[in-house]
Every structure is written in structure tokens, then in C-alpha cells.
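Yeah, one chain of the complex is gone here, protein chain that is, but the others are all in their spots.
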Amino acid sequence: MTKVGQPEKMIINGKRMDGRSFEEFRPITVEVGILKRAEGSAVFKFGDTYALAAVYGPRTMHPKHMQDPQKAILRCRYSMAPFSTTDRIRPGISRRSVEISKVLNEALSNVVFFEDYPKTGIDVFVEILQADASTRCAGLNAASLALTEAGVPIKDLISSCSVGKVDDQIVLDIGGNEDEFGDVDMSTATIGNEDKFVLLQMDGIITKEEFVELLELARKGCAEVYERQKNALKEKYKTGEIDVES
Amino acid sequence: MDKDIKSEIFVKERQLVIPGEILARGLDFLPSSGCYRVNNELKSKLLGLVKLKDRFIGIIPLAGVYIPKTGDGIIGLVEDMQTTIWIVDINSPYDAILPLGEAVGEYVDLNRTDISIYYDIGDLIYAKVLNVSKSKQVQLTMNDHRARKLIGGRVLTITPSKVPRLIGKQGSMIELIKDKTKCQIIVGQNGVVWIKGEKEGLAAKAILTIESESHISGLTDKITAMLEKGE
Partner (left out) sequence: MLKASENYVRKLIEEGMRIDERKFDEFREIKIETDVIKKAEGSARVLIGNTHVLVGVKMSVNEPFPDAPNEGVLIVNAELVPVASPTFDPGPPDENSIELARVVDRGIRESKCIDLEKLCIEEGKKAWNVNIDIHVLDHDGNLIDASALGAIAALISAKIPRYEDEKVIYGEYTGKIPLVDTPIAVTISKISNKLLIDPNLEEENALDARVTIATNENGDICAIQKGGTGFFTTDELKKAADLSIEKGKELRKLVK
């Protein structure tokens, strides 16, 4: 069944609709520490998808009865700004954002050293300021940088990207119209560049062999994102020459 | 664990590292704060600068909240009180309590006295951390020659891990600022700084510059120049 507005072909002469090759990311932008009030913050963009993450904490956990005497508690909230999509989104919590908040929390939980801060709460807020597909991936990349900025001890960064199938072709980094009119959309995230998937969701129909292909492409993509995230941190905190320790 | 793995270290003193970065391999090196061991490798948990001491590798974080330690001198704000204790905000996810016995030397008749006459809500104090229990209950004491109420002046907060940089080698940096701005300055280990004197604004500016550029070389010269120029 074709959808309203579906283009006849999404791959023309070996290129995708926005001119990308199959394993190419949209332009990636990474910025660390742009907000002043939050303990940590970061921006991550895949093309026009613009995600902002902020971390508050570790801080006193309220309500008190929800404190864990031995560990910090991570709370994650994913939200889309009303102006982020073509059709305005009604402000407030949607079922989709509740689900995404949950999976982002579960992904980040793999790396946070919770025992280092008993009784506290660590709040991660992900705001999608502009949405052009792969928003949860951009959000997770930003969140993991924001946690680092905030000084929350973590095992490694979490790196996330989307893969999918468009016109029977497996591709990396699903963009706007590929999300709407493509066949398969799979969101993934790994711990750094390791073979450890902490986020995995797939819509569409794939054979088991295609699943394995998508996983391999996802690993490559996440590894590339990881390099970008690391570079952003190192660039921002360049030390110059080694100074005398005080 | 393979005992044949040759121990090697991959980082230098004061090198900037990020979480997950491999610092060393092999069993010869031991993790200090800010690191964790996985199999044979020592990795960083934090964004920070490497600190080496003998066989220990630690990371000085560039950011992070204050975790109270016994013996720390801190500046706190009294935020509440009960009959025999004050509850103090010490710029940490953990509140601290100051028991009456650790704050007042004389006998207090609780039937007749409201302890607010000693320290009231909103008072700023310099105190010492007496004890931190395993479950992070923090007790303060005023039983220290530096402990007192801080009156007037202004307060700002910096990242706690940057306090050593602000103080400087044998206090050199902080003395420089005090001298050039003619201010009393007290720096709490918890990142709270109290300034009182002639050029409070200039002192604050210098302190915030040190905080944001603590990892960059040439800082001492830059601060000296800034203070010379004055305001």
C-alpha cells in the first residue's frame, strides 16, 4: 500500500534522495557544554535532527522515599518541542515519548556508576528541538556527552545511530522522508565502539540475514559516532602544554 | 587473568582523558579515584586530568558535584534547624548536620533557649567535616580555629575539583588574588568561595577565570596580568 505523497523511487542512480551514499551519515554536529545552569549539556545533530540534552545532578533525590540508600537513581525524560515537526505537536507527554524515555534510560543505565552516589538522583533531559528522523539516536548521543560534562562517572560513552532499508537497499542514518516512506527503521546504540547493544528497536519486515547485515552496519555507524563524540570532548578541553601541578 | 601481560601505561601526568579511555594495561598499575579496572585494563570513569603517584593512576575530574570527606573545611548555608541540630546546605547532593554540641562550647538550657541565637537560617558558616558515615550522613563541627560565621561579603561557587588549582602551590594563587584585590578570601573544599574586601568583583572574575581555564597552561601569568590591570 502506498502512502500519501510516497515518491516512486527513493534510490536513484545509487544515491539516496538527499544525495547520500548508502553508508553515509547526514552532516553531524556535536557541541558540548552550551547551557550554563545544567551540570552538563550537549547538542547532537544528524542533519536537520537537532537534539539537546541536559543533566542535573547527582543531586538530592525527591521524594525522599524513592531514594535508594545504595545507589543513585537515573531519571530520563525525552520530549519533543511543539515546533520541532512540520505539524505542531501538542505540548505535554505522549505515549511515544514515555516509551522513548524508558529505552533511553535503560541504555544509559549500562554505563553509569550508580554506587558512587548513593541516595541521589541524576536527571537527564532530552529535548528534540527539530525532528527529521532518528531523534532518539541524536538524543542519546547528546545525553551521554551531557553526563560526561556533568562529571557523572561512566564506563564509556553511549553511541547511537539508525539503520534501515529503503527500496530494498540497506542504509545508514535514516533521514526524514526515509523514515516516512522507507521499509525498515532500526534504532541502535552501543557502549562506545564495543559489540554491546544497549538500544535496539526495529519497525519493518526483514529476514534474519538482513537483520545480521543491519547489525553489522549499525556497529560501524555507532563506532563512527563514537569518534565524533570523543573528538568533541577533546577539542573543547584542549589543555595546551602540560602545566605545573599546583 | 593472564600474568604474562606486560604492564604498560598509556598516559602522561595531566593528560586530558575521557570516560572509557584506556589508561594502562597489566597488574602493575592500580586504580585510584576516577578509574576502574576491567580485565587487565585500567580505564577512566571521568572527563579529567591524569594524576600519577607511584603505581596509582587517578583522575582529577574537570566537573562533578562535591562529595563530603572527613576533615574537609567547607562553607555552608544554614537552611533549617531542629531542637539540637542545624541542617546545612554544603553544595552537595548530601545535606550536613551541625549538632549543638559541636557548635557551642557553653551549656545551653533548651527549655529557655532557641538555638537560632547562635546560627540562624540563612547564616553562612565555615565549618569542618567531622564525619561522613557509609550511608553518607554528614556531620560538621565548629571545633576548629578557622570555623566561624561569615558575615557580609559575597559568595560564589566553583567546581569542587578545581579548588586545588584555585589555591595554588602552597597557596600561591589564592594569596596573589587576595593581595591584589585587598580581600579576605576563604575557599571551601566544597567549591564555595567567600570574598570580602575592596575589589570583590575583580577577585570574583579572577576566580571564575581560574575555574573555566584550570586545565589550560599559562594560567598563572594570565591571572597575574588580569589582576595588575585591575578595575
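Letters A and B name the chains as they come in the text, with residue numbers starting at 1 for each one.
Keep this in mind: a contact is a pair of C-beta atoms (placed from the backbone, for glycine too) under 8 Å apart; a residue touches a chain by one contact, two chains touch by 3 or more.
Since the structure is predicted, the reported quantities are computational estimates derived from the model, not experimental observations.
*Asks:* Omitted chain: which shown chains does it touch?
*Replies:* Result: the unshown chain touches A.
*Asks:* Of A:R59, A:K196 or A:K236, which one is in contact with the hidden chain?
*Replies:* Only one listed residue reaches the unshown chain, and that is A:K196.
*Asks:* For the chain not shown, which residue from A:T29, A:N110 or A:Q169 touches it across the whole complex?
*Replies:* Here the residue in touch with the unshown chain is A:N110.
*Asks:* Considering the entire assembly, which residues of chain A contact the chain that has been omitted?
*Replies:* Touch with the absent chain occurs at residues 1, 3-4, 95-96, 98-99, 101-103, 105-106, 109-110, 186, 190-191, 195-208, 211-212, 215-216, 219.
Here is the rule we go by: only the chains that are shown with their structure count from here on.
*Asks:* Between chain A and chain B, what's the gap in Å when you average each chain's C-alpha atoms?
*Replies:* Computed value for the inter-centroid distance: 33 Å.
*Asks:* Which residues of chain B touch chain A once you look at their complex with the stated criterion?
*Replies:* Answer in residue numbers: 12-16, 18-20, 34, 36, 38, 43, 45-47, 49, 51, 61-65, 67, 93-95, 135-136, 159, 161, 164-165, 167-169, 172-173, 215-219.
*Asks:* Considering the complex alone, what residue numbers of chain A touch chain B?
*Replies:* Those in contact with chain B are residues 39-40, 57-61, 69, 111, 113, 117-120, 148-157, 192, 230, 233-234, 237-246.
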